[in-house]
Structure formats: structure tokens, C-alpha cells
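Every protein chain but one is kept in place in this view of the complex.
Right, chain A next:
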Amino acid sequence: MRHLLSAADLDLGEAVLVLDTAAQMAATQAREIKKLPTLRGRTVVNLFFEDSTRTRISFETAAKRLSADVINFSAKGSSVSKGESLKDTALTLQAMGADAVVIRHQASGAPHTLAHAGWTHGAVVNAGDGMHQHPTQALLDAYTLRRHLVGDGGRADATGRDLAGVHVAIVGDVLHSRVARSNVQLLRTLGARVTLVAPPTLVPVGVHAWPAEVSYDLDDVLATGPDAVMMLRVQRERMSSAGGGFFPSPLEYTRGYGLDARRLALLPDHAVVLHPGPMNRGLEISADAADSPRAVIVEQVANGVAVRMAVLYLLLAGGDTTRGRDEGTSRAGDGQERTDVRTDETRVHA
């Protein structure tokens, strides 16, 4: 793995390896001394063209717990209307010797361009690009799902396991959601079944090519007993005419697609509720649902750190024997022989 740009970059073996590595990382986080020396001397740059304190802090925490040096570079507010600034910023970071660039950008494909335009030699991690991808979110969701639905909430060992047979409903603004796109791909890779639930206006034209079913009726889908419901954030401004007029009113949206106590009660006992955050309480999810014991939303945040530690570790230290760096003494390094290192150079321009 040279970069992590899309959930589609990961095959089954790689995806399971990330989850297993994340589990090992999580185990170290239960210790009193959380910091591992694994990435000592390496520099990780958080390059954020779009505000996301949560994601930035999660990556920053992950990198620091691996002893990497972290540079936070917030490009928001600078002149990013022209893409030049992405190039110039990348060249600057290259000059600073970034080993990994974690990028969040409002333009779909910006991480891909960063990784392939020759502007940086570091590993590129996509921390969310436009409406395209947010692969570490999908990985932390998968990790959370595996822990609960395969590993019995941490009581059983889920190492090496995928999500075969698990049914996940992804509910909300699929059209604009990079979380949905990443999850559909990764969940499918891991063997899960996905049903997308949204008003037709918030489902993209072309969705028929996705490995997922589509429903416009949340109650119908809940009645089939999904193992997990993943609620997507819905921006209130989408209802306005200027915002696209995707639905008539927040109230109508909530009636059709909001997760509330009544709908929560329709779920099987073992089912869990996820949300990538930040939540719009009262719009896509009620307080009852958000704070219920089935909601694993707070746990998702903690799992995000472990998953991002795993991704940074695998990109910067895992399977890399050519750089001759000290890989430290992390448990995650023990016995990890990566024979299936894929590059991302698969997209040929005809």
C-alpha cells in the first residue's frame, strides 16, 4: 500500500490486515503508556483545506501515539479557489520532508491528484475529498461493526475475520456523501450486504452500478432486520432552493428518514447504530436514538484513532523493508509479513 486514496484501493486481505492491525493498536491504547516508538523521526503533515477538527485531531492523535512528528497545515481561508495552491502547498511540504500527507479537500479527486502529479513523494492519505471518498471513516466503521457483530463487543477474537453475512443499512444523503461511497465499497469488499436508504433526490444517478441495494422506505428496510444502521449527516441547507431543493422541509425528511425511538425499536436486539458525526440531532437522528445503548457513535471516535494508527503504520512502516528505518517495538510489527503490497498505479490514462 503506497497511498490510501479510496476504499476501493483495498482488497479483502488488505482490508482485514488494516482491521487486525487496528485491533493491535487499540490494545496498546488500553495501556498506561500509550505512545509507541514506531514512527519516530517520521513527519506526518495534516493538510486540511476544509474544516474538520474531529478528523484532524483523530489523525494527529494517531500520528503522535506512533511518535511521528506532526505538522498541521490548515489551508482554509487562503486562496484555494485556484488549484495552484494545492500544488504550491504540496511542493512546500515536499521540501519539508513530509513522509505522509493526510489531506482533506473540498474537491473530489484532490488527494488522487496530489498522489499522482509528482508534487510529493510522501504517502498520501485521503481524509475526505469532496463527495468522493473518506476511506479511514469506512475502515473505522468496519472496525466498529466487526467488533460488535463478529467479535461480540470485544469478548470474542475477531482477528482475521471479515463481515460476511452482515447486513448494513446506510441511511440519508447518499448523493453528497463520501462516507457512503467509501462504505459501500469497503463493506462489499468485506462481504457485507448494503442497502442504501434515501429519498430519490439524494441518490446519485448511476447508483445502479454500485454493489448495493437501494430503498426509498426506511421502515421497510428496518423491518428486514439489518444488523447495523449507519445514519448519514444531512445538511439543512440542502432543502433550500439555492441548496438544490432536495427535500421539502426538515420535518418531512425526519418523518421519512430520521432514526427515532420508534424506528430503533424495530431493529433486532443485536443491531447497532452508527453515525460518522457530527450529528444533526432532531434531523437525521433523535436524541433517543443517538444516546441509546445500541448507538456506538462515541466508540467510533475512539476506534478512529486506532484505525488511523494502523493506516499510518502500514503506509510508513508496515511491509517496508527497503527504507531501513527502525520499526520500533510495537506489537503490531511482530510477525506482520506483507506479501501483497499493492501500488495504486492502476489507473492508466488512455
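Note that a residue touches a chain if its C-beta (ideal position, glycine included) is under 8 Å from a C-beta of that chain, and two chains touch if they have at least 3 such contacts; residues count from 1.
In this section, contacts and distances are computed from a predicted model.
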| item | value |
| --- | --- |
| Chain excluded from display, named as in UniProt, from "Dihydroorotase", "Tryptophan synthase alpha chain", "Sarcosine oxidase subunit gamma" or "Fe-S cluster assembly protein SufB" | "Dihydroorotase" |
| Candidate in contact with the missing chain, chosen from A:71, A:107 or A:279 | A:107 |
| Selected residue (touches chain absent from view) among A:117, A:156 or A:287 | A:117 |
| Candidates A:57, A:71, A:207 or A:266 - the one touching the absent chain | A:207 |
| Touching the absent chain when the full complex is considered, from A:86, A:158 or A:234 | A:86 |
| Interface with the undisplayed chain - residues on chain A | 80-84, 86-87, 105-110, 112-114, 116-117, 129-133, 178, 181, 204-210, 347-350 |
